[in-house]
Structure formats: C-alpha cells, structure tokens
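All protein chains of the complex are present and in place, except for one that has been dropped.
All chains are identified by letter, namely A, B and C, in their written order; residue positions are counted from 1 within each chain.
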Amino acid sequence: MPVQNMEKIFQDKIDAEVRIEPKDWMPEKYRQTLIRQISQHAHSEIVGMLPEGNWISRAPSLKRKQILIAKVQDEAGHGLYLYSAAETLGISRDEMIEQLHSGKAKYSSIFNYPTLTWADMGVIGWLVDGAAIMNQVPLCRTSYGPYSRAMIRVCKEESFHQRQGFESLVVLSKGSEEQRAMVQDAIDRWWWPSLMMFGPHDSESTNTEASMKWKIKRFGNDELRQRFVDMCTEQVKLLNMTLPDPDLKWNEERQHYDFGKINWEEFWNVVSGNGPCNKQRLDARRKAWEEGGWVREAAKAHAEKRAVRSKREAA
Amino acid sequence: MPVQNMEKIFQDKIDAEVRIEPKDWMPEKYRQTLIRQISQHAHSEIVGMLPEGNWISRAPSLKRKQILIAKVQDEAGHGLYLYSAAETLGISRDEMIEQLHSGKAKYSSIFNYPTLTWADMGVIGWLVDGAAIMNQVPLCRTSYGPYSRAMIRVCKEESFHQRQGFESLVVLSKGSEEQRAMVQDAIDRWWWPSLMMFGPHDSESTNTEASMKWKIKRFGNDELRQRFVDMCTEQVKLLNMTLPDPDLKWNEERQHYDFGKINWEEFWNVVSGNGPCNKQRLDARRKAWEEGGWVREAAKAHAEKRAVRSKREAA
Amino acid sequence: MSTPQLFLYNLHLADNALMLAQRNSEWTGHGPVLEQDIAITNISLDLLGQARNFYQYAASLYNGFDNDEKKAVDQYVPRLWKTYNRELEEDDLAFLRDEHQYLNLLIAELPKGDWAFSVLRQFFFSVFQFHQYQQLQQNNDAQLAAIAEKSIKEVAYHLRWSGEWVIRLGDGTDESNRRIKNVLADLWPFTGEMFVGATFEAINVSLLKEAWLQKVQAVFIEATLEMPAAKWFQSGGKEGRHTEHLGYLLAEMQCLQRTYPNVTW
Partner (left out) sequence: MSTPQLFLYNLHLADNALMLAQRNSEWTGHGPVLEQDIAITNISLDLLGQARNFYQYAASLYNGFDNDEKKAVDQYVPRLWKTYNRELEEDDLAFLRDEHQYLNLLIAELPKGDWAFSVLRQFFFSVFQFHQYQQLQQNNDAQLAAIAEKSIKEVAYHLRWSGEWVIRLGDGTDESNRRIKNVLADLWPFTGEMFVGATFEAINVSLLKEAWLQKVQAVFIEATLEMPAAKWFQSGGKEGRHTEHLGYLLAEMQCLQRTYPNVTW
C-alpha cells in the first residue's frame, strides 16, 4: 500500500478516536514525537523523585513519612509504566536513560528548583501535581493506546497525591505562626515555576500543530494555564494564603482571572541547564545509575548461570 | 670496637642519664623497641583524632567547637612530632602508616570505643588524656633524645587538654539534670577502658624488663595505674559524680585506693580487633589515605615539574 | 511479663522497624534499577507501618499506666513530651527520645552502605524477625499477637526478596561476590545481639538462633558464601548503648520535631 493511503487510514482512525496500537502503521514523525514526549514524561517522574525524596529522612511525623515515601514510590511506578509505553515504540529503557544522563532528553524543569522546607512537600502536591494533572488528564484520551492507558493510571494516583498535598497544607495553615509562614514562603517560591510547567505561549511553542492534529495533545498551553490559575486562585483562599502576583484579579468580561507576566528568561534559563538544581539532579541520577552498575551486572550474570544450570538439568 | 664494648658504652650513657641521639650506636633491639613504641604512640594520636572528631560538627557552642577542633588538631601535631622522632631511627612515615593500615602496628585500644554524647569530649580529656599523661610524663626523661624532646612538647599540650576537659565537665556537672546524667554515663563508659590504658599487669607484660633497663620505660604499669586511680577518685568528687566501681575504697595500710578487677577478657578482645569501633577506626584512616592518594601524587608531580623548570631557568 | 516491660518491648520492636525503615528509605530515588528502588521502598513502608503499630500500642499502654508503672519506665519517656501536658502519642516516642532511650538492635541503625550491605542486612534482620513474629503470634498479649500476625506476611516477603538478592550477589559476578563477602565481615558481628535476651523481651530469643543459622546457611550455600567463623559479637542496642551512627540519624530524623515542638503536621 502506498504511504499516502497508510497515512490516510492512520489519520482516519485518529479522527474517529480509535486508539493507535504498537503494531499499527504510524508515521515516523508521530513515533518520534511520542518517544520524545513519553520518555520526557518518564524522566520527569524519575527526576521528580529527588526533590521530594530530599525530605523523607526529615518528615515530621510517622504518618507524613509514610505518605511521602509512598508518593515518591508511586512516581517510580509512573516512571515504569511510561518507560514501558515508550518501549512499545521501539526504544529500550536503557537507551532512554542514556539520553537523560547525557542531557539529550529533557525532563520537567520544575524539578530543578530546591525543596527548602517541609511545606514544599504540600505545595508540590498541590501546585506541581495540580499543574501536571491539568496537563495530563487530556492525555488519558491521547491517540496512542499504551500511552493513554498509562496516563489513566498515572492521573488517578496523581489526583490522590494532589489531594494529600492540599490536605497537608490545610493542616499547616491552621498551625503555628512559623508553619503558616512556611506555607506562604513555599507558595511564593513554587507559584511561578508551576505556571511555567504549561510551557511557552502557544504562539511560541513548536510541535503544537502536528500534536494537535494527531491528538497527542488536545489543548493549548495557554488554555490549560488559565484553567490552572482560575482553580488555584480559588483554592488558595481556603488556606488563607496569597499567590505572589499583584496583577492577579478577576476579569468579569473574560470570566477568568487575569494574571501577571511570566519571567520567560528564567524559564529558558532553567530549561537550558541554568536552574538552581539542574546539575545536582542529573548528577544524583547518574550517580545512582553508575553505582548500580555492578548490581545490574550481578543480577544478569546470576540469571544466566541459572538458565545454563536449568538447561543442563533438563538435558 | 667489639659489640660488647659498644653495648657497655651505650648502657653507661643510659645509666648516666645521657640521651642517646640518632647518630649514636645503639643495640638493634633498642632501636626496634623504640620504633614500635614511638610509631604506636604516633598512630594513637592519629586514630585518636577520630572519636573526638566525631563531635566537631555537633559541638554545642562556638567556643566549645573551637576548643575541640584545636584539640584534635593538636593531636595531628603530636602525630607529626612522633612520626618525625621515629624517622630518626630509620623508618619512613609511609612505612609506619602502611603498618597501621595493614594491622601490623597497633594503636591505643581506648580509641576503639565510641563517643556517644557530648560529655564524652570532657571525659576523654579528663580520663583518657589523664591516663595518657600519667604514662607519658616519665617519657619526657626517656633515654632516646628525639623521643624525649617530642614528649616534652606533647605532655605540655596534653596537660592543657586535660584541664580543658575537666573544666568542661565542671560546667556540665553544674548544668541541667540531663547534662549531669550525660556526664555520669560518660564516666561509667570510659572509666574501665581508661584503667586498661596502663596495659596488663606487670607480671603479664612482655618487654618491660629490657625497657626498664634502657630507661625507655621508668615505671611499671600497675604503679602508674594506681596513681591514676588515686588521682581520679579525688577529682570525681569535685564533679559530684561517682566512679563505676563498688570495690573502690581507701586502704589505710597501703595509703592507696583499692579498686575492682579489670575485665581483662574485654581488654584482650579489643586489643585483638574485637572492640566496638576497631574496624570503623581503621576503615576511616584507610579511606582518608586512599582518597588522598591522588592529592599526594599531584603535589609530588607538581613539585617535580617546578624543580625541572627552575633548573632549566638556571641553566 | 509486666506492663512496663511490655511497654519497653514495644519500643524495642518499634525502634528496630523504624531505624531500618529510615535506612532503607535512603535508597528511595537512588536505587540501582527502578524495580528494586520500588522494592526496597516497599520494605521501608512495611517496616514503618509495623513501627507505627508498636508505638501506638506502647503509647496506649503508657496512657493507661498507674503511677508506679509510669515511674518504672520513666527513663524511656521523652523529657520534652512531659512539658506538653497531653497524652503520649506515637510521634513523641518516635521523634523525641534521646539517643540512649532507643532500644533497637545496632544492626538496624548502621548506614545503608552499598547495595550488598543493605540487602544482606535486610536478610539477616528478616530471618530473625520472621522467627520472632512467628513466636509473637502465639503471645498471650492479644494486641502484640495481632500486630505480629498482621506483619508476618510482609516479613516473609522481605525475607524472600533479600535472600534472593544475597544469592544473586554471592553467585553473580566476581565483583558482587567480593562486595558481599566484604560486607559480610562487617555485618556478622552485629548479628549476635539478636539472640541475647533482654529482660523486656517476651520471647526467649536465644532459642531462635538455631533456626536463624539454618536459614542463613541454606541461603549461603546457594550464594556460594561461607558462614563466618567469628565468635565475637557487638552488643548494647537493647540497653540503649548505640553506635556512633545513631546520633547522626536522629539529628536528621528529629530536626523538625525538635525545632518546632508540639505542633500538628
């Protein structure tokens, strides 16, 4: 069949909301776009374990320690689902990890900010997971089957984390003066980076058009960001806290909140490697991988020995 | 000159309290005994930096932190003097360090006990340095010149440390209930190991006779231990604390304090490697040495480059 | 067993689980491969759950004590909590005691080391804990028995998982074999303490040694490892005499509770 026909069949399926499966024909660019996006998402889960992992040893109660450890563990699980989804497109997990470590592949820039107080755990749940969910819920209906199924599981757990995060902020916001100050400070530090999680303005975003057509993506960056601002502006009132934006105000006409200008210079700086923790995060991942090398080799060597032995016994 | 005559001249000098100097003839066994003893003493200073170094980062006031750091640094200095003294006998510092790391050379067993609270810093100053001084003051008059001169410097500084240690215990003993409990607990843990610092009973001690004759050693282990017990039993009263020995009591006839039986099984266990921290201490020293390897090599390589350059410039 | 002793025994069991959970959770985000990062984190979570059960039970016992009973355990109760004027809670026990008030086995507090250290430590500990909980299931104290019964399935998994890793590393590459032998020499002296009973222990731990040795031996054979000959063992944990490592662990673990006392988190 000529490629044009294949492309037509492919696009028809997409338009009819039929999921594309690993064995189906797909345009090379679709495959590449998905590999890039899914692996980037997987890397974000794995790197995202680090800023929260930073507080596991210091969690202030046994219950909070349990919740935090379980959450970070869930992120590892999300990484696993997503690497598996990407593998169905013909790339191995080791290749993807190599791309992460070499800097070729990206991960969400939000994880290049430091976690400085316990309140950051709650605020990350609320704002960072909140923004992630806003981005990800539409991906549950994305056109590629394995990705959309992975996202359904991910989103379910993320919503749970977001509620837990907000709940912990409610507790802190009813606590001592220092606890309340901690929350406000954490909101002040995470608010703008969270808004940056939706990516550049649609007008400046590459790849958006093709991704829309292929239904990898379903909403523009600015649209999702606006929804997020609207949502958080309401929620922050429940905490008796404020968002660090003097320009934030209700626009009766648009029926949305107007908000201030994002510092895109900071955004591009962090994306290109110049964030507070970029080097620290990648170094931590590389170190874990390098120090685990002998463990992975031992496991492989042992499995091979066993295989030989059971073959010999069978013979 | 026949060896017998040399030995006579040597012993006559000793008997006349004339110091033996590096270039003087000396019996091989005298040289070996001194190398063993001085290097063991140097190693004790170096390993002895570790238990106290363990509290530098946690010292509870800036002043105490300064005092502690300076004290540990002094121990490094003592190590230096003593290694230098041993080097005059024809062994290099690197050889001695190698003997320490391989386990061939010993160091004082006291440093194989852990430092568990801040009060240990004071008690080490008082009891451990106190016992060390008791052992070392006679060494200021030991027959080998470089060793006796090193010991004069060491003893001066050690006495200062001992006073500082006791002073800090006086402060703690006038402090809160928890501080006082900390002091008593530290005394309870360090008292018996301190008594062991004087070595086995003279009746069980090897080398003592020759060392006495050569005036390397001037008092028996038991005699020094008794002096130490007598001294501490008085001092502990100033702290309103007790020594953990139910058999401790004044003997009017001997004009000394009687004291309980030392647990020699523990002593020999620790000497032979089975103390709470033997492995930890040696591992720490080996690690520092190994990780410093590239630094020492770089310094050497650079010095050689400079030497070549200045030769070239001179030519 | 008297109720003060039961209180102390709960602390001992809880402290064991908490310290090992704390150490294992240092791997979270830093494991050698994602699946094993998740696995050791799971063990951490299980142990943390067990610790909570024991601490909660200990706290409820204490809150029901009469004055004599309270006095009997007074030296193990956090000083700072006494200024709070409220009932004792699990977090007070976990976060506010001084170092010498913790009663865990020394093996549980040792730094995580490399992967070989962590899995071999877990194996030694889990074999012991399995037999310990098996006994506790029969205990007259219903609450203790219930916690043990609830936890033993988790422990059986920890034991299987860590035993498989011991085999994998022992019978893996030259490097993995060398590494596990090294850490075996480090860890072995810390195993003896498990079998030397303290007065507060509800079971005769010395009777567990034989079964422990048999299981270890069986796994070691598969792992091509030899049982160490060393007969000297570390001790002190059950009396509150710890290694130099515990102080650092506590400084980190307790820092928020110490800096902001008596608030809700």
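The criterion applied here is as follows: a contact is a pair of C-beta atoms (placed from the backbone, for glycine too) under 8 Å apart; a residue touches a chain by one contact, two chains touch by 3 or more.
Treat the numbers as computed from the prediction; the structure is a model and nothing was measured.
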Which residue, B:V171, B:L238 or B:A307, contacts the hidden chain when the whole complex is considered? B:V171
By the document's definition of touch, the residue of C:D37, C:D98 or C:E154 touching the omitted chain is C:D98
For a quick check of understanding: of A:R58, A:R227 or A:H256, which residue touches the chain that isn't displayed? A:R58
Footprint left on chain B by the chain that the document does not show: 46, 49-50, 53, 56-66, 69-70, 72-73, 76-77, 79-80, 83, 118, 168, 171-172, 174-176, 178-179, 284, 287-289, 291-299, 301-302, 305
Note that chain A touches the absent chain at residues 54, 58, 114-117, 178, 185, 189, 269, 274, 276-277, 279-280
Note that chain C touches the chain not displayed via residues 98, 247-248, 250-252, 254-255, 258-259
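Here, only the chains that are shown with their structure count from here on.
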Of all chain pairs, which one counts the most C-beta contacts? A-C
Dist(centroid_CA(chain A), centroid_CA(chain B)) in Å evaluates to 58
Could you put a whole-Å number on the gap between the CA centroids of chain B and chain C? 37
